[in-house]
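Note that this complex is displayed minus one protein chain, with the remaining chains in position.
Order of writing sets the chain letters: A and B. Residues in each chain are counted from 1.
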Amino acid sequence: MISLANPTRFLNLVDRVVPWLSALVVIVLGIGLYLSLFVAPPDYQQGETVKIMFVHVPSAWLGMFGYILIAIAALGTLIWRHPLADVAAKTAAPIGATFTFIALVTGSLWGKPMWGTYWVWDARLTSMLILLLLYLGLIALWQAIDEPGRAGRAAAILGLVGAINIPIIKFSVDWWNTLHQPESIFRAGGPTIDPSLLTPLFVMAIGFTALFVLLHLIAMRAEILRRRVHALQQTQVERAALAEA
Amino acid sequence: MQLPFKVSLSAHDVACERGGRTLFQGLSFTLAPGEALLVSGPNGAGKTSLLRQLAGLLPLAAGHLSVSGAEADTPVAELCHAIGHLNAAKTALTVRENLAFWAEFLGDGDSDLAGALAAFGLEPLADFPAGLLSAGQKRKLALSRLYAAPRPVWLLDEPSVSLDVHTVTRLDAAIRDHLKKGGIAIVSTHVPLKTAFDHELALGQERAA
Partner (left out) sequence: MSAGLALLARDVRLAWREGGAVGVALGFYLIVVVITPLGLGPDLNLLARIAPGILWVGLLLAALLSAGRIFDNDYEDGTLDVLATGPLPLSVVAGLKCLAHWLTTGIPLVLLAPVLGLLLNLPMGTFPSLMLAMLAGTPAVSFVAGIGASLTLGLRRSGLLLALLVVPLYVPILIFGVSAVTPYVSGPNSTWPPFFILCALSLASVVLAPLAAAAALRTALR
């Protein structure tokens, strides 16, 4: 970890890893999709639509995973002052938000045949929607503060506060849900996952996680390069100022 | 850059009020094409207020302004370039985009973007966001507006703030060039300029010739 703190060494590592990781992602997701679509049996109740689960559940896991990553990166920024921590946090937020969004959309599509509507306010989906709002807040804060150092520290504080709040929010949403009788007993990916569905799910989860890591590394590389360009521009402007004097 | 018209600007018995106080009254001057007016006085005497009155931003408490040589019923404000304390530079736009906007907005068809970029040597910075510029460079950007579109009257309020000696010389030359072409300049400045001012207005004391 310490040796990776050097951005140049990190960039070299990323350049070497990305091709292999891309191939891995394609292969694993390919196998996963094949297993999901052709090998796994359709559910006797939901038919083929149960297979949306193979995208929905891993996406939801990765939404959570992304936020945990941000929380750890936040500790890296605030406590250990690791130079790449805020880059990791900044780039993880949009990726985590996107996976959360995919989880919400696929959850909605999955539920439509069962519920008759595109959305119900059950505990799981509501919690995931609030997670999306937490992500959006982080992204908005990053956007709003120009100076990268301050933005990084502010977003780290917000990330930690959010992470601490997530269990509390989840608890309160579950409690809220029991107050009002839910209209359907449908539980997304509930306790009755048939073993025959587990293998494709597992493979898809690994594939998605690898995809997350791949996208994250690429995004971190882009962010580091972007900061370098900005620094170069500033140097050029200062040099121009000195040249005129 | 040829001025489309040469104007004379006159103030007759102008008074200014701010916050209930009368800053000055009975102020009159006439400037023919090619003449320059220096506005001097201690802080708070009303130099900025006078310039804002000429630019049409602050109403006259008394008196009136008249112009001859321009199209009938052109407001005085539209004949002026007003460079105040603030630079009016958008940080999110590049230097070129900033000046291009002013050229099109103020010039209304008669604009000179290349000249504006060259006037204070901003070409090397043209495609950088204005937010990256130093205070002096932003001031140069503000002054470059003078060249983005041709206007006969230049109202300059402390134009040399943040500028280095070399740029002040350039500014001086720009003012003299403008006067030579028949323009009018009204300048409020603490920094002595080499430009020979035909008139001086010392506010905060009895008015001078």
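Just so we're on the same page, a residue touches a chain if its C-beta (ideal position, glycine included) is under 8 Å from a C-beta of that chain, and two chains touch if they have at least 3 such contacts.
What you see is a predicted model, and the numbers here were worked out from it, not measured in a lab.
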{"item": "Visible contact partners (per top-of-document touch definition) of the missing chain", "value": "A, B"}
{"item": "Selected from A:Thr117, A:Asn165, A:Ser196 or A:Thr235 as touching the chain missing from the view", "value": "A:Thr117"}
{"item": "Per the touch definition above, residue among B:Phe29, B:Trp102, B:Tyr147 or B:Phe197 touching the missing chain", "value": "B:Trp102"}
{"item": "Residue of A:Ile130, A:Leu211 or A:Val237 touching the missing chain in the full complex", "value": "A:Ile130"}
{"item": "Interface with the unshown chain - residue positions in chain B", "value": "52, 55-59, 77-78, 80-82, 84-90, 92-93, 97, 101-102, 104-106, 108-109, 145"}
{"item": "Interface with the undisplayed chain - residues on chain A", "value": "108, 117-122, 126, 129-130, 133, 136-137, 139-140, 143-144, 173, 176-177, 179-180, 182-183"}
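One rule holds for everything that comes next: only the chains that are shown with their structure count from here on.
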{"item": "Distance between chain centroids, defined by C-alpha means - chain A, chain B (Å)", "value": "54"}
{"item": "Chain B residues touching chain A - in the complex, by the definition given at the top", "value": "121, 124-125, 128, 131-134, 136-137, 164, 166-167"}
{"item": "Interface residues, chain A side, partner chain B - complex", "value": "146, 233-234, 236-238, 240-241, 244-245"}
